[in-house]
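Notes follow the structure.
What follows is part of the complex, with its chains left where they were.
The first chain written gets the first letter, and so on, giving A, B and C; residue counts start at 1 in each chain.
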Amino acid sequence: MLGPERPIILSEAEKECVAYHESGHAILGLVVPGADPVHRVTIVPRGQALGVTYQRPLTDRYNYPEAYLRAKIIGMLGGRAAEEVVYGSRTTGAENDIEQATGLARQMVTRWGMSEKLGMVQLAPRQNNWVGPAALGARPYSEETAKLIDSEVARIIKECHDEAKRLLGAHRASLDALVAALMQRESLDEKEILEVTSLPAAPLLPNRPSVPDLAEDARFRDDRHPIGALTHF
Amino acid sequence: MLGPERPIILSEAEKECVAYHESGHAILGLVVPGADPVHRVTIVPRGQALGVTYQRPLTDRYNYPEAYLRAKIIGMLGGRAAEEVVYGSRTTGAENDIEQATGLARQMVTRWGMSEKLGMVQLAPRQNNWVGPAALGARPYSEETAKLIDSEVARIIKECHDEAKRLLGAHRASLDALVAALMQRESLDEKEILEVTSLPAAPLLPNRPSVPDLAEDARFRDDRHPIGALTHF
Amino acid sequence: MLGPERPIILSEAEKECVAYHESGHAILGLVVPGADPVHRVTIVPRGQALGVTYQRPLTDRYNYPEAYLRAKIIGMLGGRAAEEVVYGSRTTGAENDIEQATGLARQMVTRWGMSEKLGMVQLAPRQNNWVGPAALGARPYSEETAKLIDSEVARIIKECHDEAKRLLGAHRASLDALVAALMQRESLDEKEILEVTSLPAAPLLPNRPSVPDLAEDARFRDDRHPIGALTHF
């Protein structure tokens, strides 16, 4: 999917930047309740990507709880969040993450009825490819609704971005440790990641009295699913 | 229409979630006046669907009373409503329901003159496929009218959503009983549903002095009709 | 045009609803000054229609007075108006009537200079098929003008809708009598309609001193014309 490994010679500074970006994704995959398990992190370039974090459920899934979607967005924004927390600056490396996170947040608001302000109203076609041909033609809703969609999408993204930065700040030691290991070994598998970061396996969504017990549901941790199986730099 | 049954192995937690979603549709099919009779509920996956509630009138119909349309929307929103009432959370499982309910509410407002605020004015073409090619090009009405359409559609959806939650709360025992039976037997037919839920057959639209007596009109309960014959998860 | 008769078995309740809808059109064809004469009413299903009211002028016409156009719209809205007056509720049966009435009202405002507020300004192309390809592309007028068009169209429709309900209320006995006859005989011709309703032949537009005497102009009552020759359910 990303193409073969490439013999790109990175400077130490660049490598570190990539390592922090990927580690941002990975750490959030470990500490955000409900996130897909992190199988591998690497800063060996491959195709267009300078680094990759692999997260994926074991089997197909058909139904996504809102909390899972937010966990997903928080993880996607973790690359940029790490750059901000560590360097206090931004790069273009988050472009792909921004695209995916925005796509998910828009669907929460326009197709899945997950905004109280907009309600259970469908506001976008099924193929939410809002930059493709399906987007041609006039919007089927008013400017006021468009404004509400924008502000709800921006709110979800901001909440997740803030949470990503907060969590990475709180787990800075694990983040630095993972980066140090990546700078040495370039690739780490799940076991090594857990070891290096001293973090437990990914926590599950908090149990509530009547919620189906996701902790007992191996599939909720392992599903191969079509949304953002990997985040690359 | 949904494809063959599929050997998908669901966890107990997932099964329960699907069962509550489908039971939400089914219970509302029993308690909302004028709803189409519920023939069968199942949580055996089939094609893309993890569960299906079958509701259908016996013969073709050509004319839909407003109360019938609202009953239909209430039932469509019953899957999500059940998740909210039981788990206090939301999943993406209602996507198809949201699409259908929005389509009906928009037609009530833009083609069937069922909004006092907009009056008997046609505001959308016959093929109300507002995400397809017919939607290309400029809107033939003003921003103010677009805003009114949006708020009327949102109002109908919200009223129906609230009613769905209220009714499921009021019939929680029947809902839980139906879910318990589904977790054991996976599929129930009409007779079993009535038995398990202790609910009478679907009530008809309330009689008013001069209204055609729908209770005597078998076709009003049994028509095979083109709108939302089944709601699936 | 509507296809052959069809062996659809309607319940008594459905038949009555169709009968009131068609009778609403027919009665207004008798009591609105300037309306086209009513030749036949039937509740025998034919093609997609469950009932049909036939109104048509005898010969071609080229010029339509504003009062004639309003008479036409009032008659078109008579099906729904009858349902509202009799049952206090609405069905989707008026969809086609709404489409035609909106089309006429829009042309009065955008092509025929019949709104004082907009003046003798053309605001739509000749083929006022605003839901077809001609509608593609940007509106050639401002949002403010769009708003004015919408409110003028809505005003005309509302005035005609109110007049339709007022007239049917005033002629309720004739309406009930026509329905009763239709429930028995299914189809009535012009002579039978006049007999059953005890109404005189369709009145003509009121004479004013200098207005061409339409009463003497047989063609004004009989023209075969291209606009809304029949209203069906």
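To be clear about the criterion, contacts are C-beta pairs under 8 Å (C-beta built on N, C-alpha and C of every residue); 3 or more make two chains touch, one makes a residue touch a chain.
For clarity, every value in this text was computed on a predicted model and none was experimentally measured.
For this complex of identical protein chains, the structure file gives a whole-complex count of 6 copies, while the figure shows 3.
Here, only the chains that are shown with their structure count from here on.
Chain centroids computed from C-alpha atoms place B closest to the centre of all protein C-alpha atoms shown. Simply put, chain B must spin 60° to overlay its Cα atoms on chain C, rounded in steps of 5.
With centres defined as mean CA coordinates, chain C is found 34 Å away from chain B. Chain geometry summary: the mean Cα position of chain A and that of chain C are 58 Å apart. The touching residues of chain B, counted against chain A in their complex, run 8-14, 16-18, 48, 50, 77, 80, 86-95, 97-99, 101-103, 105, 130-131, 133, 135-139, 143, 146-147, 149-150, 153-154, 157-158, 161, 233.
Touching chain B in their complex are the following residues of chain A: 60, 62-67, 69, 111-114, 118-122, 124-126, 134, 136-145, 208, 210-214, 216-220.
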